[in-house]
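For this view, one protein chain was removed and the others were kept in their places.
We call the chains A, B, C, D and E, going by the order they appear; numbering starts again at 1 in every chain.
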Amino acid sequence: MSDEVTAEILTTHILDLAGQGKRLDGRGTDDYRKVSIEPGFVVTADGSALVRIGDTAVLAGIKLEPGKPFADTPNAGVLTTNAELIPLSSPTFEPGPPQPGAIEVSRVVDRAIRAAETIDLTRLCVTPGEKSWVCYVDIHVLDHGGNLIDAALLAGVAALTHATVPAKRFEVGDADYPLEVLHTPVECTFVRLGEAIVVDPTFDEERACQGRLTVATDETGRIVAMQKGLVGAFSPDDVKSTVERAFQHGDRMRAMIRGGAG
Amino acid sequence: MSDEVTAEILTTHILDLAGQGKRLDGRGTDDYRKVSIEPGFVVTADGSALVRIGDTAVLAGIKLEPGKPFADTPNAGVLTTNAELIPLSSPTFEPGPPQPGAIEVSRVVDRAIRAAETIDLTRLCVTPGEKSWVCYVDIHVLDHGGNLIDAALLAGVAALTHATVPAKRFEVGDADYPLEVLHTPVECTFVRLGEAIVVDPTFDEERACQGRLTVATDETGRIVAMQKGLVGAFSPDDVKSTVERAFQHGDRMRAMIRGGAG
Amino acid sequence: MSDEVTAEILTTHILDLAGQGKRLDGRGTDDYRKVSIEPGFVVTADGSALVRIGDTAVLAGIKLEPGKPFADTPNAGVLTTNAELIPLSSPTFEPGPPQPGAIEVSRVVDRAIRAAETIDLTRLCVTPGEKSWVCYVDIHVLDHGGNLIDAALLAGVAALTHATVPAKRFEVGDADYPLEVLHTPVECTFVRLGEAIVVDPTFDEERACQGRLTVATDETGRIVAMQKGLVGAFSPDDVKSTVERAFQHGDRMRAMIRGGAG
Amino acid sequence: MGSVGAKDVPVLLSPEGLRIDGRRVNELRPIKITAGALKHADGSAFVEWGANKVMAAVYGPREVHPRHLQQNTKAVIQCKYNMAAFSVDERKRPGLDRRSQEISKVIAEAFDSVVFAEEFPRTSIDIYIEVLQANAGTRCAGLVAASVALADAGIPMADLLPAVAVGKAGGAIILDLKKEEDNFGEADLPMALVPQSGRLVLLQMEGHMTREELATALDLGVQGCRGIYEVMKQALRDRYAVAPAEASA
Amino acid sequence: MGSVGAKDVPVLLSPEGLRIDGRRVNELRPIKITAGALKHADGSAFVEWGANKVMAAVYGPREVHPRHLQQNTKAVIQCKYNMAAFSVDERKRPGLDRRSQEISKVIAEAFDSVVFAEEFPRTSIDIYIEVLQANAGTRCAGLVAASVALADAGIPMADLLPAVAVGKAGGAIILDLKKEEDNFGEADLPMALVPQSGRLVLLQMEGHMTREELATALDLGVQGCRGIYEVMKQALRDRYAVAPAEASA
Partner (left out) sequence: MGSVGAKDVPVLLSPEGLRIDGRRVNELRPIKITAGALKHADGSAFVEWGANKVMAAVYGPREVHPRHLQQNTKAVIQCKYNMAAFSVDERKRPGLDRRSQEISKVIAEAFDSVVFAEEFPRTSIDIYIEVLQANAGTRCAGLVAASVALADAGIPMADLLPAVAVGKAGGAIILDLKKEEDNFGEADLPMALVPQSGRLVLLQMEGHMTREELATALDLGVQGCRGIYEVMKQALRDRYAVAPAEASA
């Protein structure tokens, strides 16, 4: 039986279950899988975190280097987010230049970090117009069990939260110091399965779905990013109700990020 | 009936007609299609022009930016011509890196602009060896009905003719000023159809032809560039007679470029 | 008969011969093909040499340009080795980005030059941390008859041995002067054919072999690089005995490199 | 939204509630759509919307390139959104950047939600969007142009896809942001609507809003899309009303 | 070995014969191997070795990509070794560099020497190695991880491939170099052994040694590989001893 046929049978089954309010792994429509956050996983990074959501595993590493501010923002540091969907993590990824899916993850994560003002970029300026810190957020997906966007942002924000500015190493200051984090954005992704809208989709649910919607919130009650993806549609009311759910899951995960700091 | 078969029948028909001194669209061998020039089409550009030759449409945009002169020409600005044969313009173009055809258009247009001394590059030098203007001529083919080289140069020269040096915007001077144009090169392309040599080929005539020859002239009676392309051959006498025809068409189009300025 | 079938028959034949201590071209297991070195082949290069080993031909050219030292070695010049296995040289090479085979040749040659301290990189420093010579060793394979690594290093070292630092041309000094060469590394490559280990493999022997081993030696009795390549295995004793053979061949070729200088 | 550490921030909303170009918060910029603007594409449209100029062309259903993307049960919808080097103030280097690739992806997915792709298995429907002059909202302008181009090419679809960006600038929720509002405002929220179902097939957000502001923005956007929808339908009516030979002057 | 013109060179061997981290010359760094560390790969392993952290995954036998590499009589063994941007002190730009491509080639050839590839004609066995944290010896750690991952994937092989680097630093021949020994030492010699045949399928050398030193180094390396071999076998025993569902916590 070909992969395509298997996938189609699985899709039908997932949609049938969703019609009855059920999911393949027994979760309810608003149940998130088990989340774990392990900060400091990589000592060569200036900050890092390994995040697991169910059988999805994502590693984020932070590197800070002195560089030049952009001409139009002379008083700010530079933030660069890059997600790699390496072929190690899934039978569906292939080597080569970043695919649209990887680029979408990078950009959605980048927007959430940036819009939430997670870090104060003006604090990363050393000499206006001349020298500023460049902060790289590199995200490696290790095990792709679905819902990469949520895992990637969680890993990125947790890594930033526990990062150090290597001022001494680069002779920019006398001592290294912790990177200051102002806000804690968390993304929460939903997929439509028939008329059900379920949170934290698995790989198979993403393949079966009729639309994916991601909402990023922060701890001050702001929505800081949204992204509808994949084939399918959501009504404005769908959007409003997922936003409420995103705040609830977001608050829970924000506590974990801070807790992980201990 | 496959595309290939259609193309072959059309080729035979075009060659038969040419043997009788006729062309598919009713033109004589030395008739150019209708030409229109619309300068200032794009306001974000420092100069621009939309050129139509029959159902061929080409848009050129000029951008000027401060940069560094080349080490071997410290007293001159930099001119860069880039033609994009984007897949929007023809069923025969595909996305990806520039194909040899696009590179040929870029280079032939670049040579004509440069050899005719269309703009005085030494006037684009700000500080010798340190700072000079970089002048980008970007050419987008929008609708490919044949004879792209002529349309591309016409658009490029018309765009330069109506361009402004953004000195104020880049804080290089107190006010923007018009880019000075010294000469007006015009390219004129011919194809061999059997023993006939016809001007301004359509897409189908280019596909049917046995050799393409482009001659660029300027208003002082100089030939400033030539390019034989595609499979086929021309005798030295063929070359000499096309040169005469190129001057006549060129003078007519030069008047249009200046007229378009009004 | 397909190429693949021919290759397989040839492989079997080569292995049969090897079992009897024989080779296709009549050589003994420790016979090297005829070697010739022609320094100064390219006058536009700052140093060059055309090397032939049997019907393998490799051309190396040296270029020196002022540049910037690396941040972690502020007192040293920069050495860059690049081998191009251009499709001109063999029916088996294709155009495109460098293949793993070409990269391996580049890197093995580079390691031997570097580890042997062929040139004293600190002598290529002009102003510590600011300005130093960048020395490019560019290697073009012209005719691929096997054993490219040995030919490439031989050409590279011969080209360096006869190179000139273009100090006057780049206004770094008053006069050009010879590049000083401290050591003369030579690589010697072996392949396993059954239980025989033969030196200087031909193209067909490389295709037939069960493992390739390269040993670079210098004139002071040091081993300066090794590389096992291709599918196959060598025992530690195999390695030790090839090292002895590599020194003998290496000493002979070192005399040729110096002789070529005359 | 790129205003962190920027130099000069303009006043985006006057005390009278007027925007930088004199519009009210719920007002669209002028929009003009020409269906069939190109001769050689299977379908095409040119959109002038405020100071945006966007051309779209559609080719297909045709052979799939590259071949391995071919699907046995439906057409694959491919989109390439590109900005001309001279379409923005600071020259854009030619070639695909990450932003263009993301936009191409979400636009392709939006159309994949309404095109009857099962009717053309093993083919490709290729959408090309070229931004010739940009002034915020180019992905929406591109989507509108592509939607009309698809209709012009005769591709069967459930509905046209009007699109518009809503956002927040100067503290207010506003419709159809122009450049300064996009650069210095608080949020940008592009969306595309299926008018008949009332559902959104494209929705992105960058910036920050409260949930109440978001609710207002969504309503304002839907209303804006319905306005655009009328202009799109009229452009197609105009296209069919003229002889093909004259349609693309 | 990149020490030409470098600034500070540390003392690599104490008068008592102890190394920078207190090890003796013939001592390995601590090594921990977890077989089956990933859920979605056909086989996987995570290796923590000194301050290295390396993940390997294996997929296949499966369809060959790109197609033209397919071989009619055997599986093609493909390897991609990659270092994460944050795995080293100075951030590494993402993407394949020449070093990674060379390492990928010699690792693939090493496995091609022991995998029974003729059993799976026209397929590909794909090995992915990701260095997450690097501290010298990553190609050996990657090879060890990949070897366990291949076994975890059930790929038939003549033997496991233990690997280790030997080298010369502070004048002594030492086993299993760490970063400072690699950077400032005199030679680095990574090798991979087929324990049952006693032959080497990977062998590289960079730096300089006399023939006597090389002989010593080869013997020390073989001995080191045999130590690693035991850890690899134990990791696989541990893997089979647990239920699959628990194996990758």
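Convention: a contact is a pair of C-beta atoms (placed from the backbone, for glycine too) under 8 Å apart; a residue touches a chain by one contact, two chains touch by 3 or more.
Nothing here was measured: the structure is a model prediction, and the numbers come from that model.
For the chain excluded from display, the touched partners among the shown chains of the whole complex are B, C.
Note that of B:Leu10, B:Leu24 or B:Ala115, the residue touching the chain absent from this view is B:Ala115.
Interface note for the absent chain: among C:Pro39, C:Gly61 or C:Pro236, the touching residue is C:Gly61. Considering C:Glu8, C:Asp143 or C:Asp251, the position touching the chain not shown turns out to be C:Asp143 (whole complex).
The residue from C:Thr29, C:Asn82, C:Gln210 or C:Ser235 that touches the chain not shown here is C:Asn82. Hidden from this view is one chain, which touches subunit C at 41-46, 48, 55, 57, 59, 61-63, 65, 82, 84, 86-91, 94-95, 136, 138, 140, 142-145, 203. Within the entire complex, the positions of subunit B that touch the omitted partner chain are 4, 69, 72-76, 98, 100-101, 103-104, 106-107, 111, 114-117, 121-122, 125, 211, 213, 218, 221-236, 238-240, 243-244, 247.
The working rule: only the chains that are shown with their structure count from here on.
Among the remaining chains, none touches subunit A as well as subunit E. Just to note, of B-D and A-D, the chains joined by more C-beta pairs in contact are A-D.
Here the chain at the heart of the shown protein, by mean C-alpha position, is A. Think of subunit A turning onto subunit B: fitted on CA atoms, that turn is 120 degrees, to the nearest 5. If you average the CA atoms of subunit A and of subunit C, the two centres end up 48 Å from each other.
If you average the CA atoms of subunit B and of subunit E, the two centres end up 57 Å from each other.
Taken as a graph of touching chains, this assembly forms an open line, each chain in contact only with its neighbours along the path. Applying the touch definition to all chain combinations yields A-D, A-E, B-D, C-E.
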